[in-house]
Every structure is written in structure tokens, then in C-alpha cells.
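All protein chains but one are shown at their positions in the complex.
Our next item is chain A:
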């Protein structure tokens, strides 16, 4: 397992990071070399973790082919792939994925920015914290998806409704984590910065922001999950385009292969955004040994 991680990490490092880090990582791997060899058991092979999913998919295919699973209940993997191919050729697939991704990005960006700025100001200005924080903590306990009826009444089922819902969902985790991150920055480091002649702005960029960064990134990763969940719900309830729309119309026409395809699409997009967040984490937190060694 360790060797797989290292391999992937080395690749990542080689493409992503500068010289200094590369040297550092290589040094680390070098020192751990002996340990690595010892742990090279057969199940440490890179492909081993993929064995189970592959077997499951194959089994699913075979059972479908034999008619043991009805196509109307669950289409076979090949049928799903075929459906994807057809939609791709007509350009539908790209269109819907594009629209959903666009909504996700815009909503995430708006909600993230508001949450981040609120967290920032409430975390640094005591007056604002006293004024605003309690109210936010109260509102935050409302599940944002409970707002759907209200949102539909306000915005109809247009783009703004979906973006609003995503933004509201994203705002709170980013706010809470930014706020806590800033509040928990080691006070001793801030004091050091003051003694060593840092201006307020320097204190912020050199100490407060990097100190809060691990928390902020946790917030971002959580918020990405929220983004897709909000979008799935919002698009399923009312939309004229997007993956959720694709799913709803497919359901009406009993096109099971497309229904399953949309689920797979959401999964891929979710995984992809999580991967991007992870790469950001590794780059921004490379100073942290926990992120250097994984």
C-alpha cells in the first residue's frame, strides 16, 4: 500500500511541484527505501485494490446477459456504456454535463466567496463576530434543502434557483471552517509576528491565512460534496437541462440505461472534484509532514 501511495505521489510530485520539493520527497523516499522493500508483499500491487470492483462489474454483466437481472430493473454495464456513447454522439451528454458543471462552479464560487469573507471578517474583527456569528450559527441549523419550496417560489425553476441552492449549501461549511481556522491560529505565532515588525497585512498573509488553511481546505472538501448533493436534488425537482434533467426525462421514458448513466456521471464528477481538492491540499499544505508522507 505504501509503495502504491509513494508511486502515485512521486508521479504527482514530478508533474506538480518545483525542484525543492522534489528533492525533499526523493530524500524522504530514499530513507524509507529499506522499509519499503520489506513491505513489498504481493497484495501491494497497484492494481490489487481494483480487483473487487472489476469482479463486481463483470459479475453484473454476466448476470445481466444470462437474464438473471432484468434489463428493465438494472441494465448491464455494457448497456450503460452504450447509452453513454449514443448520448455522446448526439452531443447531449456533453451539453448536460457542461451545464451541471457550470452550475456547480458558479454556485460553489458564490457561496464559497461569501462564506470565506464572512469567516474572514468574523474571525478577525471581534465586533463583527459578536454582531453576526450567533445569527449565522442559528440559520446554519436549517437544512438548506428545506428551502427548496421557497426557492422555487422565489426564483421559479430557472438557473438562479439552482445556483442559489448550491451557494447556500456551500456557504456554511466554508464559513464555519474559515472562522474556526482563523480563531485557532496559534496566538504565540501572531505575537511573534508583531514583535518581529509585521504589518497587519503581513500578519494576515504570513501567519493567519496559512495557519487557517488546513481548516479552510477541510471546509472546501466538505462543501464540494454539498455542491453535488444540492445540484442533484435541485436538478431532479425542476430543470430543463443538466444531468438531473437527463435523469428525470429518462425515468419518464423508462430508459433505465440512461438513469444509471446519470448516477455514474454524478459519481465521476464528485470524485473528480474531490481529487482536485486533494491535489490543492497537497500543494498548499506541503509544509505539513502529514501531507508530505501520504
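Here is the rule we use: contacts are C-beta pairs under 8 Å (C-beta built on N, C-alpha and C of every residue); 3 or more make two chains touch, one makes a residue touch a chain; residues count from 1.
Everything below uses one rule, namely that contacts and distances are computed from a predicted model.
Only one of "Aliphatic sulfonates import ATP-binding protein SsuB", "Glycolate oxidase", "Phosphonate C-P lyase system protein PhnK" or "NADPH-dependent 2,4-dienoyl-CoA reductase, sulfur reductase" fits the UniProt record of the hidden chain, and that name is "Aliphatic sulfonates import ATP-binding protein SsuB". Residue A:207 is the one among A:207, A:246 or A:277 that touches the chain not shown.
Of the options A:74, A:110, A:189 or A:263, the residue whose C-beta touches the omitted chain is A:189. Touching the omitted chain from chain A are residues 20, 24, 188-189, 191-198, 202, 206-207, 210-211, 213, 287-289.
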